[in-house]
Every structure is written in C-alpha cells, then in structure tokens.
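Excluded from the complex is one protein chain; the other protein chains are retained at their positions.
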Amino acid sequence: MTIERRTLLRGLSAVPVAAGMTGLSGVESALADDVPAGFPQPTRHLQLYAVELPAYDDEVRLGYGHDPDKASYPGPTIEMLEGECIAITLHNEVSKETLQKLRTDKEIPLGVSLHPHGVRYNRTSDGTLHSNSYVAPGKKRTYIWYARPPARKRGIAGTAGYWWYHDHMVGTAHGTAGLNAGLYGALIVRRKSDPLPKHTYVTAMGDGMTLNGRRYPDTDTYDMENPKRSNTSIVANQGERIEFVNLALGSELHTWHLHGHNWADTRTGVISDVPWADDIRIIDNKTIGPGDSFGFQVIAGEMSGPGHWMLHCHLQTHSDMGMSTFFHVHKKNGDPPPGHPPNHDGHTGM
Amino acid sequence: MTIERRTLLRGLSAVPVAAGMTGLSGVESALADDVPAGFPQPTRHLQLYAVELPAYDDEVRLGYGHDPDKASYPGPTIEMLEGECIAITLHNEVSKETLQKLRTDKEIPLGVSLHPHGVRYNRTSDGTLHSNSYVAPGKKRTYIWYARPPARKRGIAGTAGYWWYHDHMVGTAHGTAGLNAGLYGALIVRRKSDPLPKHTYVTAMGDGMTLNGRRYPDTDTYDMENPKRSNTSIVANQGERIEFVNLALGSELHTWHLHGHNWADTRTGVISDVPWADDIRIIDNKTIGPGDSFGFQVIAGEMSGPGHWMLHCHLQTHSDMGMSTFFHVHKKNGDPPPGHPPNHDGHTGM
Partner (left out) sequence: MTIERRTLLRGLSAVPVAAGMTGLSGVESALADDVPAGFPQPTRHLQLYAVELPAYDDEVRLGYGHDPDKASYPGPTIEMLEGECIAITLHNEVSKETLQKLRTDKEIPLGVSLHPHGVRYNRTSDGTLHSNSYVAPGKKRTYIWYARPPARKRGIAGTAGYWWYHDHMVGTAHGTAGLNAGLYGALIVRRKSDPLPKHTYVTAMGDGMTLNGRRYPDTDTYDMENPKRSNTSIVANQGERIEFVNLALGSELHTWHLHGHNWADTRTGVISDVPWADDIRIIDNKTIGPGDSFGFQVIAGEMSGPGHWMLHCHLQTHSDMGMSTFFHVHKKNGDPPPGHPPNHDGHTGM
C-alpha cells in the first residue's frame, strides 16, 4: 500500500490537481452506475481537454491537456497502477471548422475521441465511430479504463506496461488526421513491485516528424545553463534512474537508438537477478511499427559518463531529416558535461 | 496421450477426411522409403490441391484446398502436434496458361510448390526451384514435414509455434506471384501441454490487401442474425478461448492491433503462473514483417465484454485503405452485442 500510494502520488504530481482530477470523493456518484461489471470503482477522475494549438504554417496542430491552457503533444502522460480503475472525461474544444478541415470522409460525423492501448474498457469507452463513443464539438464524454491485474492461473496477462492513448475519430474512422495533428499521449501502467524513475521522458515517432512528434527545429530546447526537464529537453544527472517511453504513429517504420546506454528487451528494460535473465536479449536499438509502444529504465551515464548522448531513429533518411535529439547527461553534481551543447544538426559542441 | 488424441482429432476435424487424408493405414507403403533419416513414420497423409479461383477483375486468384472444390486463401489451416511427422501430396491443377501469365522470368519452368516454415524437412521437400521440389502443371508431389520436438540438452529448439506454408515457385524463384495470388495458409504446431481454443481464426496481411488476404469489400461477411465462423466472419461468444494466427506476405510492413484485448508476447500469448512471467511484455499491437507469423489465445471479451471490436493494421494508410475488420464478441448466451454491426468502413453501428 505504501508503494501504491507513492506511485499514485507520483502519477498525480505530473498533472495539475485542480483541473486535472479530484480525489476519490470527487468521482461523480452518477459515474458509479456506468462502471462495467467486474471493474472496481474508479479511484481517480481525470479531466482531459482536446484543443487546437498554434499551427505550423498551415498545418493544424491539436493537443490533449488536463487543463485546456496546458494542452500539448504528446499529451500528458497518464500513470496507473495495475489493479486500478480510472475515469477520464474528455472535453472536445476543437472547433467544428477545424474538424471539417481535417475530415477526409464526409460520411463521418465531426468529433474527437480517446482510445487507449493495453487497459481493459467496455465498448462504450472504445473511442470509435461505430460504437458511438466519440465526442462532438463542444460536448464531453467519460471513459473508464481498468488496468486489469494478471490472472495467471487462468492464463490471463495483466496490464503493466508502457502503452499509449490516442484519437480514433479525426479525419477518418481510424483517427489518421487526429494522430498526425498531435492527439496522442503515453499511458504507463506500473506493477507495485516496479522501481520508480527519477524522471520519465516521452518520445514519439511519426511520418515526417522529429522525435517528440515535433517538427524541426523544436526537437531540442535544452539550455545547458538552466536545464529544464521536458520532452523537448531530455536531461539527467549521471546516476539518476531515467525512464523512456516511446510510441509510434502514422505509417512508417522506425528504430529507436540511444548512444552510450543499453537495456534488456523486457517489460521494463530492467533485468532481474534471476537465472532466465541469461536468455534475454540486451538491446540499444529497437524496431517499432505504428501502434507499438515500449519503455525502459536506465541509469543515466552508467559507466559511459556525462555527455550529450544522441537519441535518434536509425533509419538514415529519418535521422538525416531531423528525427534525432540528445539525452543530455550532466555530472552527478548537476554540472553540465564538457564542451558546448550540440545544435539540432549535431554540428557544434566540442 | 489423451491430449494428443484430442489435438489430432481436432486438427483432423478441420479438413474433409475423405479427400483430405487417410488413416495411418492409408500412408502409402512406398512413402516409407522416402522418410528422411531420423524422421518418424508419417502419422497422416494429407492431399492438397493448388487450383485457380475466380479472379478479381483481371487479377488471378489461386488457392490451396484439401479438396479441389474447396480451395481458398488462406488455404486450409494445417495442425500438427510437436513430435508428429506428416506427408502431404500436392496436386498442381493450375493451368499452364495461368502460370505462364504470372511468370516474370522465362528461364523459370512452370509449376507450383509447397514450402513450410518452422518444421523440419529434407531438400526434396523444400518446395524450391533449385532443389527441383516443385510440381509441374497436372503433376503431383509428396512432401514430408517433421515437427521436431525440442532436444534441450543439446540446445535444439522444438517446433511448437504458429507458422505458415506457401508457394515458392509461381512468378519468380521466390514465389512472389503465387503468394500474391493466394497460395499460402497457416500451419499450427502444438505442444502436448498447450490449451486448445474453441475456434481458430487466421488473418493474413499483404501488399494492397485487406485482412484475410482479401480485397475490399470481402473483409467481413459477418451476419449478426446467423453468425457463421470463418476467416471473414470473426465471431465468438464472451468467455470462449479464441486463437488468432496472423501471417504476413509481400513486401510491406504491417502491425496487427486488436481492440479490447491484450496478450503476452510469448509462444502462445498465454502467460504462465510462473515468476519469469513478470518480465514478459504484454502487447495489443504487434509489428510483423513479410515471412513472419505469430499467434495467440485470448478469452473473448474478458472484462471488456460483448462488442464489435476492431481488428486492423495500425499503419494508418493501411487501415484507412481497408486493412481492418472486426472481432464480433457476442454475449455468453450467443445473443449479439448491442447495436447494429458496423459496415466495412466502421461507419454504422450504434
């Protein structure tokens, strides 16, 4: 229970409490009637807003946010503990005009939705057109997700893993335009025994994108003098346990490569002190197709030391195009690594 | 032995006994001379016919069948038990004219073949041009496959897995035209201890295809009032153990995603009640390249309940093109889920 509380609190700390959620008491009683058979009562009720963000040139950009003024892409990372059930109310604040502009099929009604990977949900929380579980402009809808624990005696897998959530409605019945515009985010389901990282970074690989689903030159906003931690400023002090979550969207192949580090190809990237660990593959480059997501934990600069470590798609056409950023590992005391930080092309720096 | 018999019988039940195979006594004695050193005697002798099926417009479509009148694509699913050896006689009933039409290299003789994945076979059962193990029009040839059990003390892997078989001769020495036309099917090798599903569904992902290797609009022939079970009508009652086998052919990347369910990324998708299960990744979306095949078992609607659950390639260009169908999960009593079934575009349904 201590671990559970710590985990939940940590999860909560990532979102504005006021707008983002309310306590147990805040779960609307009406909601209880909608909890599917076999699901426990939701322990938290999150608010999620789909909003329009500043465009790149003429390219529409959308984002999810617990607070409409703090929407982003990727959207806020949602953390759950295996065994937990949560409720999420999605508010569609994307204008009818924008949705019309993105729609490629006139037969599809206008709306946005929320479709999760990994967790269990009923058809009414599928976030799809045919199940009518989307949200029309100006409306809202509550989705219920259950991080079902394993039932191994029955051969049923659990939910712990690095997942993601996304729109399944904008543009086509598969949400192609919504995904491309930025309506996605990471979903982490932890097992009680999992170690907790010092910080989690989310990267996203999509068609013609840099990492973080960004367009060049926003790949890396790192400031060596004042290193803030965000998905566009991936920084750590040597020795910190850092978690990476990567998701892929769109229609292209990608491979995710990090310099100076490696990890076990397991559920968490951590290798246990167990005999079967000897059979497990260790990797530093992972093939990921659209819809896949994975994550792992590493000790920043373990043995490799401080440095601006490249993090890029290993498809040469993608990395050369700009699908590349840096994992900036500072010294244990927080001092920056030697030399100047590289620019987006990796041209400068000593 | 009880399990073995059950498994074999179940395997047999999927094919017309009369045309599809004969009992042990039916294995031609002549065949015995051809059984490779180290292989046990074949326990079954299947007949497989390669035939021409009705074309799409001008597109030639071919299929394998245990009965020439019942050929299909994917071809019949062949089930073996690890440790079993079987004989398969391939009859080439595809016309010389059709094979000439599909041939891109005049140096290659006309023929069809049978090349399996996973199982052991000698060079004479390779199904390739250079080994002369193909079948000319109007001729037949017997192939011998052995589902070699593990020899773990010697570090030798077994054969249990979700495999496939295909032509390696039509069009090019790699069977490119044969595969594209439909000459492929699933091959399941079970371990005695494996659970048996209530029903097995086979999907196939190829260039410009929908799932099931079909061309739109044949993706889903589901009838809610009279739900027949076939590879184009993927249906189950909530609580049933269902097996999915997916294979990829052609030259494109695909990812296989199922809504409302997840599975362990193991040999069977089932997670054992063992300590190492904690390190195993749970997935609901799997990257699959041409030549790969995988399968898993799930409990239909476990926690997620009845519904028309989307099953699609997560490459947005593929799903939008029509590489998408549904896993129709009825109620435990067989009653259909609420609302109307979605059409091929997922437009309708409540």
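By written order: A and B. Residues from 1 in each chain.
Note that in this section a contact is a pair of C-beta atoms (placed from the backbone, for glycine too) under 8 Å apart; a residue touches a chain by one contact, two chains touch by 3 or more.
Since we're looking at a predicted model, the values are computed, not measured.
Only one residue from A:175, A:306 or A:336 touches the chain missing from this view: A:306. If you put the hidden chain back, the residue from B:182, B:250 or B:307 that touches it is B:250. Seen across the whole complex, the unshown chain contacts chain B at 36-39, 105, 107-108, 115, 117-118, 120-123, 126, 128-132, 146, 148, 150, 152-161, 163, 172-174, 176, 179-180, 191, 193, 249-251, 253, 264, 266-268, 272, 274, 276-277, 280, 287-294. Residues of chain A in contact with the chain left out of this view: 195, 253-255, 257, 259-260, 262-264, 269-288, 297, 299, 302-310, 312, 314-320, 324, 337-339, 342, 345-350.
The rule is short, and it goes like this: only the chains that are shown with their structure count from here on.
Its C-alpha atoms fitted onto chain B, chain A is found rotated by 120°, rounded in steps of 5.
If you average the CA atoms of chain A and of chain B, the two centres end up 35 Å from each other.
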